[in-house]
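Excluded from the complex is one protein chain; the other protein chains are retained at their positions.
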Amino acid sequence: MASVKLTNVKKVYDNNVVAVHDFNLDIHDKEFVVFVGPSGCGKSTTLRMIAGLEDISGGTVEIDGEVVNDLQPKDRNIAMVFQNYALYPHMTVYDNIAFSLRLQKMPEDQIYEKVTNAADILGITEYLLRKPRALSGGQRQRVAIGRAMVRDSKVFLMDEPLSNLDAKLRNQMRAEIILLRQKLDTTFIYVTHDQTEAMTLADRIVIMKDGYIQQVGTPEQCFDMPTNLFVAEFIGAPKMNIMKTQLLRENGRYFVTPFGSKIEVTGEKGQMLAKKNVPAGEILLGVRPEHMVLADDKDAAAIPTTLEVNEMMGSELHLHVFTEDGTRLIVRVPTIGLESGERESLVRGKKINVTFEGKVMHFFDPETEENLLL
Amino acid sequence: MNKTLEKRSMGLRASRAISNTIIYIILVIMSIVWLIPFICIVLQSFRVESTWQVGYVIPQKWGWDNYIALWNSDFKKWYLNTFIIALVVSVIQTFIVLCMSYTLSRFRFKMRNGLMRFMLILGMFPGMLTMIILYRVLKDLGLTQVNAVPGLILVYVASSGMGYYVSKGFFDTIPKTLDEAARVDGATRAQVLTKIILPLAKPIVIYTILTAFMAPWGDFVFARYVSFGTSAGMNVAVGMYGWLQLDQIGQRYTMFCAGGVVVAIPVTILFMCLQKYYVEGVTGGAVKG
Partner (left out) sequence: MKRYSDLEFLKLSKGQKFLYKLTSFFASIPRAIGGIFLAIGRFFRDLGLGIAEEFSDIFTTFKEGDWKTRASFLVMGLGSMARGQVLRGLLFLLFEIVFIFYMVTTGGYWMSMLPSLGKIGPHDEYSAVLDAYTKVYGDNSFKILLYGVLTIFFIVAFVYTWRLNVKQNKIAQEHERQGKRLKSGADDLRSLVDEQFYKTLLALPLTGILIFTVMPIVFMILVAFTNYDGTHDGYNNALFSWQGLANFRTLLTWSGSGVNYSATFGEILTWTLIWAFFATFTNYFLGMFVAMMINKKGIRLKKLWRTILVMTIAIPQFISLLYVSKMFAKNGIVNGLLLNLGWINQAIDFWGSNAHSGLLPRIMVIVINIWIGIPYLMLIATGILMNIPADLYESSRIDGANAWQQYTKITLPYMLFITGPYLLTSFTSNMNNFNVIYLLTGGAPTNAAASGAAGSVGYTDLLITWLFKITTGAEAQYYLASVVGIMVFVVVAFISLVVYNVLPSIKNEEDFQ
């Protein structure tokens, strides 16, 4: 139960590779923060600096107001779950969970109490006398979490804890982590490369790339108002469609003209453009696949495309189409909205028209790739 | 940053420096202890003033006398014997070991477990015991004394199938799916071995060759049995052992040193070149048991 504050934290390796640049973040007490980004973005390094497993090259890390830069990991009052679980292979599950408590010289009866309690919560009581080898991936994961749980630490660190599990188990464990968080009621810092995990788990997401923070915000903020093209493409699946196009300004109203169509920017987005007095010119236009719809060919806003792949996802179709100049777009079509026979007619090579509404657009500067609305 | 922090990290660094210094001192001492006998051998092999053991290391008079004496003794014959044995044994033994270990790693036939257990039990008998009879058999075949070289080769090679553990462990690490893929592609079992497994098993092949080549240089007991006092059938170990016995040590001690240098140099050079494979084999063998 503690706040974590990182001020100008920097990591430079011996070979002068800078892994993390000037990282500033305030994590509140009991907050669940997720660091997300592609591999090599510095998210794990940052977490390991908080844990004390990596030296901090510059800046300070504070836990509960105390600077911990030079404290040993064990003195920082943290718990950590590793990607490969890091279970001690020669110890039973019970001994694994009890390990840190024994090092603290806690009396055995208290250890028993705590370990069986944690095992009960995680549903691994019947495996307590087994060795990690005899457990399945999901069970090992639970042991690793149990080991972190019994420490009653101020901060709970998790380094890609689900990435070694299969898809089904991952979904299940994700739900359990949400429940666990409610039970433990402590500060969580969670590292993942999977944006879905980040969106579902986090109070706040920290999106990183090449050692720099790209955006810090709630899942909604990151989804609705990405600060730049990278965040826009990283968050959301399938990823956002990007079209190179012209932004027109006519009588205070804004229009975009992708692939010969003409669509007016409406709603909040339109007002923001006007308020910021964004000049007309070339932009990168972003529209999420779920915001694209099929259109009549008579519509002025229709973009003519050719269907390349039709992915059937059950509740919806993902149509991969390409425009006349070869730009690839993805359109998510709910199956429930399709008329009978229409679904079957969507085959490779079919000419279809797509469009989108004026209020769902994102605008990025083609040079800096920054969001033009911010 | 505040000062106390800086101080603490200074303390950490200082203690690390101290412990590293201690380690360096230990390592230097160890290196000396490990190298000193070999340095002494080299130095004494150049000593001219006496052939007897002396209480000092650095010769008072240097010269090639011992090496010349070596050249004029039976040492040449012993050296050639050992070299031939090592060469032939390393080729045949590698072949046999590979056959054995590949089979036990890849085939699941009826007698497999029984066979492995049987060989484990056989290995618990002291090999020394079988020498008496092998000696008599070799003698009946006329493969002792002057003809000790083919006799020794025969015995070294014959039981080499027992030493399959290390390379079997290595073969076990090559995924079986590779075999299966090749079989689906139409390869016979023999082709799987020659076209898929052997190219992948290069490290272990080299390891097997290397250890098989090095062993005869040091073999002493059986070689002594088989040569039975006949100088022409001795290997270097048996021959040079005689030089250090009470009746000869006075004249031959420095010659022994020179001989040691001549034996050690080629083996050591070969070994250093192939060290990588040796390390791989030894560690793999220990882990796999």
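Some points to look at:
First chain written, first letter: the chains are A and B, and each begins at residue 1.
Definition applied: contacts are C-beta pairs under 8 Å (C-beta built on N, C-alpha and C of every residue); 3 or more make two chains touch, one makes a residue touch a chain.
Values in this document were obtained by computation on a predicted structure and should not be read as measured data.
Across A:9, A:27, A:56 or A:80, the single residue that touches the chain missing here is A:80.
From the set A:7, A:60, A:125 or A:327, the residue in touch with the chain omitted from the display is A:125, counting the whole complex.
Residue-level contact of subunit A with the missing chain is found at 48, 51-53, 72-74, 78-80, 82-84, 86, 88-90, 94, 99-100, 103-104, 108-109, 112, 115-116, 125-126, 128-129, 131-133, 147, 151. Touching residues on subunit B toward the chain that is not drawn are 16, 20, 23-24, 26-27, 30-31, 33-35, 37-38, 40-41, 53-57, 96-97, 99-100, 102-103, 107, 109, 119, 121-122, 124-134, 136-137, 154-155, 157-162, 188-190, 193, 214, 217-218, 220-221, 236-237, 240-241, 244, 249, 253, 256-257, 260, 263-264, 267-268, 270-272, 275, 278-279, 282-287, 289.
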